[in-house]
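The other protein chains are all here in position, but one chain of the complex has been omitted.
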Amino acid sequence: MTKAKAAPVPVVETEPAAGDHGVHLLREMLRIRRFEERCVELYSRTAIRGFLHLGIGEEACAVGVMEALLPDDAVVATYREHGHALARGLSMRATMAELEGKVEGCSRGRGGSMHLFDTATRFYGGNAIVAGGLPLAVGLALADHLLGRRRVTACFFGDGAVAEGEFHESMNLAALWHLPVLFCCENNLYAMGTALQFTESETDLSLKASSYRIPAWEVDGMDVLAVEETAREAAQAVREGGGPHFLELRTYRFRAHSMYDPDRYRDKDEIEKWKERDPIPALIARLTHDGALANGDLDRLEAEIAAEVDDAVAFAEAGTDEPIEDLERFVTSGPPTQAPTS
Amino acid sequence: MSKITYREAVRQAIREAMIRDDRVFVMGEDVGHYGGCYAVTLGLLEEFGSERIRDTPLSESGFVGAGIGAALGGMRPIVEIMTVNFSLLALDQIVNNAATLLYMSGGQLNVPMVIRMATGAGRQVAAQHSHSLEGWYAHIPGLRVLAPATIEDARGMLWPALCDPDPVLIFEHGALYNQEGDLADEVSPVDIDKAAIRRAGSDVTIVAYGGTLRTALAAAEQLAGDGVAAEVVDLRCLRPLDTPTFVSSVARTHRAVVVDEGWRSGSLSAEVSARITEEAFYDLDAPVARVCGAEVPMPYAKHLEDEAIPQVADVVAAVHALGA
Partner (left out) sequence: MPSLGADMEAGKVTQWLVKPGDQVHRGDIVAVVETEKSTIEVEIFENGTIDELVVAEGERVPVGAVLARLSARGPELVPGEAPPAPAPPLPPESVAHEGGRRPSTPVAPPSAPTHPLEAHHAAVVSPLVRHLAEQLGIDPGVLSGTGPGGTVTRADVERAVGAPREVEPLRAQTGRRGPSSPFARRLSSELGIDLAALRGTGPRGAVTEKDVRLAALAARPKETTPQEATNEDRQAAMRRAIGALMARSKREIPHYYLSTTIDLSAAASWLEQANLERPVADRLVMATLLFSATARAVKRVPEMNGFFIDGNFVPSGAVHLGVAVSQRTGGVIAPAIHDAERLELEELMTRLTDLVKRARVGRLRSSEMSDPTITVTNLGDLGVDEVFGVIYPPQVALVGFGRMKERPWAEGGVLGARPCVVVTLAADHRVSDGMRGGRFLTEIDHLLQEPGKL
């Protein structure tokens, strides 16, 4: 596959020295936020089509957990995964090109927003069937177990997935076989537009995981430092042979389920209330208070990220459409054999 | 040359694969301590241990999905599902993941796994253990679907299937496990792209696969007594269909009867018939005929079950009705 050679992104990577770690987390969250905000514009003018699930408000979950992973670890995510992809290290260019359906995209434009894949960073999607990714994560961990590799598979899913059979089958299998999976449940309180109390007899999700004898911890998903700290502890335990662990990341999405929805299912007040806990301003305030973010630093950061987003959009817009002749390529590994001749 | 059952042929194939490649392991319900619900894996737990012969909970979606994940992670899993009816609990993983990941990822993710399952009727196990749904899977781009109908294929298809970088489904007709036959000592790999002509003839082409191959061959034998030379094509690979083999056969014989235990409507037999019509229309001397399973949930009572699945007499009558 021909990937366009990555021109230097106009971002000056500061050394993640100890004191700068917070700034690094801020940068990662801001990159996701600004990227997704630009996605809204692109969607409005139809450069991006299909479903577009934004994680605005939930950035701390992806960023915090990724900090706990090593390059050899695997990530399985959901259809609301732009943030996870970027935080895991997929380039913004390849991600944006994918959203615009270009061959330079991380899935050659075959997947779109919901199906971002990248073997280089062991990013296994991009799964748009709720809970469909959990058995995959169990299997990835099983392979590591059978091959004696000390790796962690982090599996993200939402609260809606907890109602699926595949959730329970996967919890059971992972616990039964003591597999190195870090289950990360991003509980944003709504399965699409239906609140948890309308879908679950037991709304304490950690309790469900505990019933499979899986250590289950609840974390404030709006606090990136808390997420990171907990995730590091859990990942460490998993890596050391402690079997699967379960994190319930309590979070909230500020925007609609997919692009726009009428928000009939939740009060505007509720949204505003959660916005007060926006992980980005919260971290900014903390860093400023700690003196880690000096005057002008934020503007500089924003400018760098705006440039990166601009660059990604320009890259995507300049991207090429996959030739029509390649339509059947990659249905199987061989040449297309199934096309009827008529 | 030795006498062997279909069941033993499958077991030998699995054993050989596990010896040849450490990445191969077997996973499924009752494959270990019980020895396999059709006793296919009997004795393998003792030989290879519980890491490589893995009993699973009754979680078809979970362990099929785990098989996909393990394949992504570098293993070569053989996942056994007891029957095709139970595979419906894993449809999400097979159709939405195994069949799509390579494409959705733009060619990055191969899923090199084999899923084996029993299919078909004839053992009076009624409507939740008897259906022939392999045609559904043959509908899905991204999958390879095989139906070994002979001892040789049961023995020789597994290794090439494991070598395929894409997911392969193998359907073993439940009535075949006890079938006995000769197997050459030297096992040769089976071409899993090609249909096989099991009997040559010039008057009519009978297309069959899996459990109906025996029916078709018996019908051909009977037809020979009536002076009709029937050619019998074993589809063997249900996806991708080896269209040239059966179309060129029909172009020679000018008549076709498709035998399929599956239901007629929207079926594999419909696909075969359509392709014949598309590609050999002007060679046809009669409409394509089909002998299919009756469109009922499989009944338990023997006389009803017999009536519901293609019998030799049905095939013979269909051939004669074409004027052959």
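Just so it is clear, A and B label the chains in written order, and each chain counts residues from 1 on its own.
Basically, a residue touches a chain if its C-beta (ideal position, glycine included) is under 8 Å from a C-beta of that chain, and two chains touch if they have at least 3 such contacts.
Worth saying up front: this structure is predicted, and the values here are computed from it rather than measured.
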Left-out chain, listing which of the shown chains it touches: A, B
Omitted-chain contact residue, chosen from A:R49, A:K275 or A:R300: A:R49
Positions on chain B where the hidden chain makes contact: 254, 279-287, 321-323
Residues in chain A touching the chain absent from view: 40-41, 43-47, 49-51, 258-262, 264, 313-314, 317, 321, 324, 341-342
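Everything below uses one rule, namely that only the chains that are shown with their structure count from here on.
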Chain A residues touching chain B - in the complex, by the definition given at the top: 1, 74, 105-111, 115, 117-119, 124-127, 129, 132, 134-144, 146-147, 165-166, 169-170, 172-173, 176-177, 329-334, 337-338, 340-342
Of chain B, residues touching chain A in the complex: 25, 51-52, 54, 56-57, 59, 61-75, 77, 92-93, 96-97, 101-110, 141-142, 144, 164-166, 193, 239-241, 243, 275, 278-279
